[in-house]
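Starting off with a structure, shown below.
What you see is the complex with one protein chain gone and the rest in place.
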Amino acid sequence: MQAYKKIEVIIPKLESKRLIALLQRNGIKGYSYWGGIRGSGDRGLQDGEGLSEAFVNAYFVVACSEEDFNRIKEKLRVFLSDAGGVCMISDVDWLIH
Amino acid sequence: MQAYKKIEVIIPKLESKRLIALLQRNGIKGYSYWGGIRGSGDRGLQDGEGLSEAFVNAYFVVACSEEDFNRIKEKLRVFLSDAGGVCMISDVDWLIH
Amino acid sequence: MQAYKKIEVIIPKLESKRLIALLQRNGIKGYSYWGGIRGSGDRGLQDGEGLSEAFVNAYFVVACSEEDFNRIKEKLRVFLSDAGGVCMISDVDWLIH
Amino acid sequence: MSLDILVNNLFNPTILFFFLGLFAVWIRSDLAIPSQVSKFLSYYLLFCIGLKGGAELSHSGLSAHIFIVLAIAVGMAVMVPLYSFFILRRRFNLFDSAAIAATYGSISAVTFITAINFLQDNAVPFGGYMVAAMALMEAPAIIVGLVLANLYKQNEKQPGPEAEEGPPSIRMVVQEAIANGSVVLIMGSFVIGILSSEKSVATLAPFTQDIFKGMLAFFLLDMGLLAGRRLSALRQTSGFAIRFAVLVPLANAAVVISLAYLLHIDKGDALLLTVLCASASYIAVPAAMRISLPKANAGLYVPMSLALTFPFNIVLGIPLYYFILNQILS
Amino acid sequence: MSLDILVNNLFNPTILFFFLGLFAVWIRSDLAIPSQVSKFLSYYLLFCIGLKGGAELSHSGLSAHIFIVLAIAVGMAVMVPLYSFFILRRRFNLFDSAAIAATYGSISAVTFITAINFLQDNAVPFGGYMVAAMALMEAPAIIVGLVLANLYKQNEKQPGPEAEEGPPSIRMVVQEAIANGSVVLIMGSFVIGILSSEKSVATLAPFTQDIFKGMLAFFLLDMGLLAGRRLSALRQTSGFAIRFAVLVPLANAAVVISLAYLLHIDKGDALLLTVLCASASYIAVPAAMRISLPKANAGLYVPMSLALTFPFNIVLGIPLYYFILNQILS
Partner (left out) sequence: MSLDILVNNLFNPTILFFFLGLFAVWIRSDLAIPSQVSKFLSYYLLFCIGLKGGAELSHSGLSAHIFIVLAIAVGMAVMVPLYSFFILRRRFNLFDSAAIAATYGSISAVTFITAINFLQDNAVPFGGYMVAAMALMEAPAIIVGLVLANLYKQNEKQPGPEAEEGPPSIRMVVQEAIANGSVVLIMGSFVIGILSSEKSVATLAPFTQDIFKGMLAFFLLDMGLLAGRRLSALRQTSGFAIRFAVLVPLANAAVVISLAYLLHIDKGDALLLTVLCASASYIAVPAAMRISLPKANAGLYVPMSLALTFPFNIVLGIPLYYFILNQILS
């Protein structure tokens, strides 16, 4: 097992493309995400309703080395301050196979 | 970055409304959740099948201060002992933006 | 509250049945999972498209005792080396109810 | 003639698609109607049946006869869970008994729709107001079940000062049952059917009538898949549960058929009323029970109604009830 | 005669299903059309309307008249957000003003489709090219809104060297608005309608025409549910927003009706053009604004267009505009 940083990001679903581009530009090759996230935060209620995906979030999980994390940390911050949302960092062990 | 508690709750989807009400009553403004969770636990298999949502769970993620957590901890416990489900607590860092 | 290991596994959705069977064979009774996970890793992009579920992942969350984890650790490794995917381990507190 | 009805019903493509669903589960096929589509199909059926019922009622008008039928409907919805509860208590715990009682007191909209399809195939007329009977029967059994569970409940740990985190009140559960999507949709469509002009309802017919049978066949395929998946849960069940799932519907049907005979109810209406009382809920009631009686075993009452009573009714029950009604009502 | 049109429209089942949706929300029913089905229904409607419009255009051919109508359409799509912006700035902040302006400059496809349904019910002909008018009106208002927001924006923290993480460029947003699914589908179907032989389009009619009204009724039920859920967000809103949501569409309608009178536009086309200008977007524009003006309050501009302007138009606006057009155009 190996120590990794786990980054969890919750952002408006419509911003997903831009976040993926950000990750790719910065050499992060492994990530997962899914849509249909409802919730509430500073920008009000996201109830998942409507035809436009304007009120629904996406959830991203990225496991990466501490190094990778330090490289993108600042860029993530800039991105989030524009797009809104939440970013949580924690430590995980990666089961190598 | 700032230290937060991350609360993860898995409950029957039909109980979501009640959990959200509990959070709101207790001044927790930030939370996320999504449905379509299948799984197994003390109350048997939840296979996600059927028209009634009786066999499917929801997943809640709440990042909050330790203080907030301590305030709702006991209420969560009462709620869960009635509704069933699982609650996991861990430490995360919040990337402030 | 009680200390638990939280196991998170991201694998091709089509492998879900086999992972559930593995968990059950090894006496793990509590687990949750959901589909619709897109992402990228060593085996390329999983864009969630298509009628066959060949390009979509599933997300598993298992909270178990350290003991349980040690028992299945090696088996998980063998499974993942065949099926592909990611496994993250972390510590959580379980809110007992 | 009896056998004729049965065989015709069996070789009806809609019923055959139900069996295809069962078969697919049996051979472990991954055939599965996506959940959102399945919900849409069920809404579609309610939409059509409600609209048609309303349009027909606005055509035929009200009569004393209608109120008799509605009274029987509500009466049965109260009586069935009561007597079921006391039968069930001999074998099951309080929570399971109350939940199963509510399940069998309430109704299955899909069984009702299948019976309507059966009547149409056999060119038997029926009253549009039967839709209202169906809607009226949805909730009472839930109330009875919950009241029984609360009356007999003892030694339950009382919620302390955190009462608002505790279980929801009966009032809340009943209110949710009454406002449940299926009831609102069928009753709403029913009222719209009454309010709309005949001409405008007619312009909807290609959607509500022409493709109806195909949508029903597709939906019954899905029900077959669901029932098949729930069947395995019955293996651990006592023979008592299985007998209950067949005999209680038959008993309920016998009561309604007798009443129909005594009160000269029309053949079509009588069949639908019989089917409503003989059917058991597997959508609205489980959703209500999951919240209000979480300690009841959903792995018991859902398979009983969905994997036993439902197929029994659509395959054997409907033609059987019809055969009898046909004999005794001139 | 005026009242007739209004009452007929009100007791149209499609409109009644919209009210059923509102009602279901009001009684807190859990009735909800699954999101994927709702997307399919909206795509279905665009598919049919586009195809039909194309087929009709290939039938009737082009004319100078068509270009006048298209010019009015685009002109209004640019003017409406401009003047709306300056009205809105008196009460709202920059971002909300720009977003609401874009919302009201753009159009609502569902309102348009409901108007087409209205014309068909009243046997009034209209030109297939109106579909193109609709598609042309989707994007300009977004551009105007964003340009206004950028012109007046001050004191905004400039993105530093990490510019690529910053907000997306106007160009990107506009490009996405033009390529948005609804526009591509209706324009694509329109072109396919033009290219296909009359015979082959006719073989699609059971899908595109016969069941159309039923699908629309179902979809309006969903719109009622959506509008109902958004209504509550209006409680915190100022009366100014509410007045804006009714009066600006009326003003826009008045402008178009005058132009129609002056330029002798046919009754059917004039109604559709009026409805386009009087309607406000709640699908494409919110999606664009959510990304490009994230600081604008989506809890304000979406409820305004969806929960006020949309019902106003389909219930009162369409019959009203038609009544007036009917009087002034011979």
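The letters A, B, C, D and E name the chains in turn, as written, and every chain counts its residues from 1.
The rule is simple: a contact is a pair of C-beta atoms (placed from the backbone, for glycine too) under 8 Å apart; a residue touches a chain by one contact, two chains touch by 3 or more.
All values derive from a computational prediction rather than experimental measurement.
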Only one of E:Ala179, E:Leu247 or E:Leu263 touches the unshown chain, namely E:Ala179
For the chain that's not shown, point to the residue among E:Ser200, E:Gln236, E:Ser258 or E:Gln327 touching it. E:Ser200
Of D:Val37, D:Val124 or D:Ile170, which one is in contact with the hidden chain? D:Val37
Given E:Asn12, E:Ser29, E:Thr208 or E:Ser292, the correct residue touching the omitted chain is E:Thr208
Interface residues of subunit C toward the undisplayed chain are 12, 14-15, 18, 22, 25, 43-45, 47-55, 74-76, 78-79, 82-84
With the missing chain put back, which residues of subunit D would touch it? List them for me. 11-13, 16-17, 20, 23-24, 27-37, 121, 206, 210-211, 213-215, 217-218, 221
Can you list, in ascending order, the subunit E residues touching the missing chain? 34-37, 39-40, 43-44, 47, 51, 175-176, 179-181, 184-185, 188-189, 192-193, 195-197, 200-201, 203-204, 206-208, 210-211
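Following the convention adopted for this analysis, only the chains that are shown with their structure count from here on.
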In how few steps can one go from subunit B to subunit D if every step must land on a touching chain? 1
Please identify which chain has its centre, taken as the mean of its CA atoms, farthest from the centre of subunit E. C
Would you mind checking which chain's C-alpha centre is most distant from the centre of subunit D? A
Rotating subunit D onto its identical copy subunit E by a Cα superposition takes an angle, to the nearest 5 degrees, of 120
Could you please state the distance in Å, as a whole number, between where the Cα atoms of subunit A are centred and where those of subunit D are centred? 45
Distance between the centres, which are taken as Cα means, of subunit E and subunit B, whole angstrom: 39
Multi-partner residues of subunit D (each touching 2 or more other chains): 35, 39
Among all residues of subunit A, those touching at least two other chains are 34, 36, 76, 78, 90
Each pair of chains that touches, named by its two labels: A-B, A-C, A-E, B-C, B-D, D-E
